[in-house]
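As you look at this complex, bear in mind that one protein chain is not there, while each of the others sits in place.
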Amino acid sequence: MAADGLRHEFKVVVVTGVPGVGKTTVLSELAKIAESRGVKIKVSNFGTYMLETALKEGIVDDRDKIRTLPLRKQLELQRLAAQAIVRDAARELGSDGVLIVDTHALVKTSAGYWPGLPRHVLDELKPDMIAVIEASPEEIAARQARDRSRYRADMGGVEGVRRLLEEARTASIASAVHYASTVAFIENREGKASEAAMQLLQLIEKL
Amino acid sequence: MAADGLRHEFKVVVVTGVPGVGKTTVLSELAKIAESRGVKIKVSNFGTYMLETALKEGIVDDRDKIRTLPLRKQLELQRLAAQAIVRDAARELGSDGVLIVDTHALVKTSAGYWPGLPRHVLDELKPDMIAVIEASPEEIAARQARDRSRYRADMGGVEGVRRLLEEARTASIASAVHYASTVAFIENREGKASEAAMQLLQLIEKL
Partner (left out) sequence: MAADGLRHEFKVVVVTGVPGVGKTTVLSELAKIAESRGVKIKVSNFGTYMLETALKEGIVDDRDKIRTLPLRKQLELQRLAAQAIVRDAARELGSDGVLIVDTHALVKTSAGYWPGLPRHVLDELKPDMIAVIEASPEEIAARQARDRSRYRADMGGVEGVRRLLEEARTASIASAVHYASTVAFIENREGKASEAAMQLLQLIEKL
């Protein structure tokens, strides 16, 4: 137990970003660069863990149904998912390892913006860093429009995205106060995901 | 006890808004619409509960004096008021009921902005949603100027209101992180309070 209950042995970096910002690409670049530099990382997708938990408990039978569950049910899954992520990381990572948690700081739901890093999740993750992958609202909205099958929720076009980006920044800082996490804003320019990944890795190495 | 200590049986929706935004009108419209749709709600005004608590404890003899109490004294009243609100709601509402708490996310005091939803209040309310009723700074400032008897505190005109709106948004999101509450921003256009109320009710039904 490091830093008196405030940290895990391994480092925990939560990587957030609004849908369409290119987070998945940045994270797959990160995995490659980390390997080539001998940095031991494990990337865990929060949504996947929520789904697996829900399947195990017989609550849903496919991923899309998670989002249609009442938020109170999702709340329970959130905590269980966070616990499972930490448990798995503890088995695989030592004090030189880095757990990357792929998730959101704020999720647009039909009942309003929903914090992706509320206190009961932070109590499990105890993040060293909350990274916020960003891009221009125009680029993000264009990417969402291009791939409708993937980004089903209506994000309200450029203005809706701009607003979500702003509120997600606020949410990241508000979440960071709970465990003294650093907050890093990383610009993911079109076609430059490996640069964003490199910048993220350099920040992680400073932790 | 729902969702493992994070929620009450009934739903809790905290409705906030700066003075002059028209929150009272929206809430009285909400009560009507909810009744006509068979949604069981109970609206509790935080300030009224604070006053009743203060009267019961012999601390003040009228409502205006609450605001002149030292903030430390108000802090105690805040917690007692939150507890009383929940206690009363538990008596009246079952798992299909909705408690509406009428309050502020941030209050302008002579000693600075004061959070209306600090942790010790959130620990009692455990909100499912924090709704933020908004309007244009110009409309709000005009309403404050028209009815000086009601909005005694000087809000600093249009610029002061704009600033308070911004900081209140931040405070709402910061408060939402504690209990994974959703945050919904609802525009209350001049003369359209029933539309705002309808929008709020639709969001509540998605919880």
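General observations
Order of writing sets the labels: A and B. Residues in every chain begin at 1.
Quick note on the criterion: contacts are C-beta pairs under 8 Å (C-beta built on N, C-alpha and C of every residue); 3 or more make two chains touch, one makes a residue touch a chain.
The model shown is predicted, which means the values in this text are computed figures rather than measured ones.
Note on the undisplayed chain: of the listed residues A:Arg79, A:Arg143 or A:Arg169, the one touching it is A:Arg169. The hidden chain makes contact, of the residues B:Ser36, B:Ser95 or B:Ser110, with B:Ser110. Counting the whole complex, the residues of chain A in touch with the unshown chain are 2-4, 6-7, 128-129, 131, 169-170, 173-174, 176-185, 203-204, 206-207. Even with one chain removed from view, chain B keeps its contact list with that chain: residues 70-73, 75-76, 78-79, 106, 109-115, 117-121, 167, 170-171, 174-175, 177-178.
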